[in-house]
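With one protein chain removed, the remaining protein chains of the complex are shown where they sit.
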Amino acid sequence: MKLAVVGGGSTYTPELIDGFARLRDTLPISELVLVDPAADRLDLVGGLARRIFAKQGHPGKIVTTSDLDAGVEGADAVLLQLRVGGQAARQQDETWPLECGCVGQETTGAGGLAKALRTVPVVLDIAERVRRANPDAWIIDFTNPVGIVTRALLQAGHKAVGLCNVAIGLQRKFAALLQVTPAEVHLDHVGLNHLTWELGVRLGGPTGENVLPKLLAEHGDTVADELRLPRQVLDRLGVIPSYYLRYYYAHDEVVRELATKPSRAAEVAAMERELLTMYGDPALDEKPALLAKRGGAFYSEAAVDLAASLLGDGGSPVQVVNAYNNGTLPFLADDAVIEVPARIDASGAVPLAVPALDPLYAGLIAHVTAYEDLALEAALRGGRDRVFRALLAHPLVGQYDYADGLTDRLIAHNREHLAWA
Amino acid sequence: MKLAVVGGGSTYTPELIDGFARLRDTLPISELVLVDPAADRLDLVGGLARRIFAKQGHPGKIVTTSDLDAGVEGADAVLLQLRVGGQAARQQDETWPLECGCVGQETTGAGGLAKALRTVPVVLDIAERVRRANPDAWIIDFTNPVGIVTRALLQAGHKAVGLCNVAIGLQRKFAALLQVTPAEVHLDHVGLNHLTWELGVRLGGPTGENVLPKLLAEHGDTVADELRLPRQVLDRLGVIPSYYLRYYYAHDEVVRELATKPSRAAEVAAMERELLTMYGDPALDEKPALLAKRGGAFYSEAAVDLAASLLGDGGSPVQVVNAYNNGTLPFLADDAVIEVPARIDASGAVPLAVPALDPLYAGLIAHVTAYEDLALEAALRGGRDRVFRALLAHPLVGQYDYADGLTDRLIAHNREHLAWA
Amino acid sequence: MKLAVVGGGSTYTPELIDGFARLRDTLPISELVLVDPAADRLDLVGGLARRIFAKQGHPGKIVTTSDLDAGVEGADAVLLQLRVGGQAARQQDETWPLECGCVGQETTGAGGLAKALRTVPVVLDIAERVRRANPDAWIIDFTNPVGIVTRALLQAGHKAVGLCNVAIGLQRKFAALLQVTPAEVHLDHVGLNHLTWELGVRLGGPTGENVLPKLLAEHGDTVADELRLPRQVLDRLGVIPSYYLRYYYAHDEVVRELATKPSRAAEVAAMERELLTMYGDPALDEKPALLAKRGGAFYSEAAVDLAASLLGDGGSPVQVVNAYNNGTLPFLADDAVIEVPARIDASGAVPLAVPALDPLYAGLIAHVTAYEDLALEAALRGGRDRVFRALLAHPLVGQYDYADGLTDRLIAHNREHLAWA
Partner (left out) sequence: MKLAVVGGGSTYTPELIDGFARLRDTLPISELVLVDPAADRLDLVGGLARRIFAKQGHPGKIVTTSDLDAGVEGADAVLLQLRVGGQAARQQDETWPLECGCVGQETTGAGGLAKALRTVPVVLDIAERVRRANPDAWIIDFTNPVGIVTRALLQAGHKAVGLCNVAIGLQRKFAALLQVTPAEVHLDHVGLNHLTWELGVRLGGPTGENVLPKLLAEHGDTVADELRLPRQVLDRLGVIPSYYLRYYYAHDEVVRELATKPSRAAEVAAMERELLTMYGDPALDEKPALLAKRGGAFYSEAAVDLAASLLGDGGSPVQVVNAYNNGTLPFLADDAVIEVPARIDASGAVPLAVPALDPLYAGLIAHVTAYEDLALEAALRGGRDRVFRALLAHPLVGQYDYADGLTDRLIAHNREHLAWA
């Protein structure tokens, strides 16, 4: 079994490698290719990756290359974890929307649109080259904004599944609080990528007992702290919104918070430099503790689980992924991409049925899906007017003059990444 | 043919009476009952109504009564045009939402929810009494918020159609600009009550030539001024949003405008006093010019046309009304109430087919429909939590703490009208 | 010694009576007159006042009257503690400014201006009648906004001193934290009423050791909590701003807080009703514990101390009061009224010298003083334009369109209290 990781030079990669090593029974990789245009980083990350495999006795071979076509040749699955424009572009996404009173965030709001516009053409090009190299290969997209990127891939006919670590992170968190194993916890997770609610937390599987009320009663404060949402929101709703719902439910508070605190950019950049220095140490043969602060927890578990199911039968039968709606949420088009528990096997992902959704969630999901339609349109076809329309359609923008101001800024800050600008 | 007008003591009524007089060939009324609990106003308005009929030689009889059951007895159609809590409640709806940075408006946003909560139980009680008096009678609802009220009526099984004068007003405006007769102008009007866009302006009927581009090119500034929306919004979108879209597309600007200008309340109240004084003048036998400033233009034309079609065959075959969606907009539930052109006859209203809607409009419509679901739930069943949920679901609120502050204010200012509060 | 309390029917009065009883050695009152137009309340409050005196063995006589001229006749000092328009007006002051995004508060911002406009003419009329009754009587003004009201009194030539309980409250708080007696604590208190900073906290008097750094180091969190200001503000500044500086230093946060919580009005009104019911109980002969929740702590101590110094020699030699600047703060006019420690004796209050003030405080003080100039002008002479100018001059307003919106609202909500409106 051969896997390729595009964006393999990311400082996150050792997290993934560690998972591949630990979970080699689930996903028996014989060859792992790390592909990245940044050869220097790739050297550092690849070296550590090999030492991690060696230390844990993983027999697989690790190859590094900056040649995409060579790297994906013969791969059974390709993981996409790239960041067009790097941390500098992320820093921009987090900054200029604030000038217009909007949240600065790399997946939500105007910053998320910028990331989509930069990313979709690059990912589609990669996918096309993957298809040419191996039409049967699965593409697992971990690249944000996962919902829009996955939809772009599916619409172009690729064998793709979108993956995010929000659901698995909550599953692990809840399992710990409930003192059960993660595998016992099934989430009634529903929505769009980064716009999800846990409507139920079940023990033993999709039809197990819903212990969400008990979880909230006994651990509500812990959960609320984790999500940085007020406890009262959880109690009022009786469900658990994802961390990203803060950008909606507490929009003005978040904007104020972002405006009155220093940007995380310098801090993250410093952490990356520190990590890369560590990775260069030939004595280091495990992922350093500092990596945990970079986010992305349980990404490797999720990726291994998903790849195992897509490529064989080693993974969990039901996993939370991004896939075509196909009637699951009847108020969305079939070709909308939603994030829900799905049955995964070698033929792909089939969402489980979802009971009728409370309008409190359905309304926002429908609105954001409409934005995603227009965002994808803008990403595929370009043009100032399409950017404006996507922003006007976004529930966090919605006003014509702010949409205008944001459009100008988005284009000015991303010109080098937008072929049409 | 007998008609009853509930809320007949309104200062608007002479507008309606004038229409009944002018259009008596279309709608041959033999008896008109004005029903209103405010006997004093009713006397003034009823007196003028009779003089208007007399002057124009209308043979119909006009009866006034404060007894609802007696008034609707035997009526073929009942028009609802009431305002629970009167202008004082409207003044409140326009004021306290501003304290939370939200638009103060009697149909949109938190003020609109307050009006829905006050109105739905009263209207359902009236409708029930109409049904007891005459199960075949049509109910024409002109009472705001028309979308929610109509849905409440339909869900309770009433023979009801919702009516608003926004579409007919635009039709007349466009006809004048295009120098054609109103009957020649068909609007591709779509959305929810007070959340509509004209996607096309056709000459000659639903399949006629779309002259919207020409209308915008030649009269864009005039239309924009009328709607108090910037011309650029019309040009950018290529469609004509209704005046009420200002509350969305220019939300912060409207809030600032409302905050920095005196409330219209004193002005409106003064106008109402002046009108009533005029109505008391036995020499007055036509609707005074001042009435035109009260809004509601072409309401009588719309009401006559609708009643004529429902009760016979005198009206236009296609009219813009509020009715069950029934698949017209596939992203909404069948029992959502939408505002679109519909075929009207004695069996009721059947929406014309609508082509696939641009996500730019569909997203907002879906979101507001979700709010309307929860608003109706709160109106029917009451409770602080249901009010909170409806506000959190509203795209113009959406934040938990503002939803909280608005909920408290809504209840405090409407306690006397809310049985459960 | 005869004292009159104008507004004696206030629910606060038992706090004052209790102080008179406890501190009778400092201020030996022979006759106390409670004056209030609200005869019913006065009966309830007067009855309890007499029982408190009786229980504590105070020999003084307590008289109640609604006749102001009779009540102040022969009084050596008159305390003013009235509220024009009552709690209903306060409720308004706390509400309508929020419609324009401004704090709703009865002494700060637009609400404070409304209170000044209502209050100044009433207080000047009372003062004139006091002067006619007894030209030698001292007027102690506890009526808000104390700074503007005191200035109005002084400009009209009255023997007046302005009093607020902010300073004495902090003195007692700090004494408790430092475990010393209140008398040992001297505050380097400087600014305008409700716009003050403690620049030093000295032990033993104006030249004693400054223990403010120690107080902040050891009890900073406690002090910050008490003032509802973030600890970091105290540490950054190295001084202790009064609670009212929140309205400036955390303006938007306070507006949001006021917008998202229910108004305190209903709560306060309920408390007042409960207190009055208690006062009517003939068995009650002490101030009830509930009274402590009404605010105004240590008002009686401050009032006794001030009256004792003005009328004899029983009070503290240095007390924080509101008096003419007379060069104390060189950047303000001599006839500005400031709130600082002053030497008090039978000839009145003479501010202690204040070292050169940090521009960080001086700039804001100068700006607010300019507002107070114009506020007093508006209170004395009336007129929409003067109200507008005062609001435009206020650092928390400062924008012409908000000043306009606030002016309209102020006038609409206070018309019955404004002779010129």
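Should a chain be cited, it is by its letter among A, B and C, assigned in written order, with residues numbered from 1 in that chain.
FYI, contacts are C-beta pairs under 8 Å (C-beta built on N, C-alpha and C of every residue); 3 or more make two chains touch, one makes a residue touch a chain.
The model shown is predicted, which means the values in this text are computed figures rather than measured ones.
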{"item": "Among A:A183, A:A259, A:L290 or A:A346, residue touching the chain not depicted", "value": "A:A259"}
{"item": "Missing-partner contacts on subunit C, residue numbers", "value": "230, 232-233, 236, 248-253, 331-333, 359-360, 362-364, 366-371, 373-374, 385, 388-389, 392-393, 395, 398-402"}
{"item": "Interface with the unshown chain - residue positions in subunit A", "value": "95, 98-101, 104, 256, 258-263, 266, 401-402, 404-405, 408-409, 412"}
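Everything that follows uses one rule, which is that only the chains that are shown with their structure count from here on.
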{"item": "Same or different residue numbers at the subunit B/subunit C copy interface, by half rule", "value": "same"}
{"item": "Subunit A and subunit B: spacing of chain centres that average the CA atoms, whole Å", "value": "45"}
{"item": "Separation of mean Cα positions, subunit C and subunit A [Å, integer]", "value": "57"}
{"item": "Separation of mean Cα positions, subunit C and subunit B [Å, integer]", "value": "51"}
{"item": "Multi-partner residues of subunit B (at least 2 other chains)", "value": "401-402"}
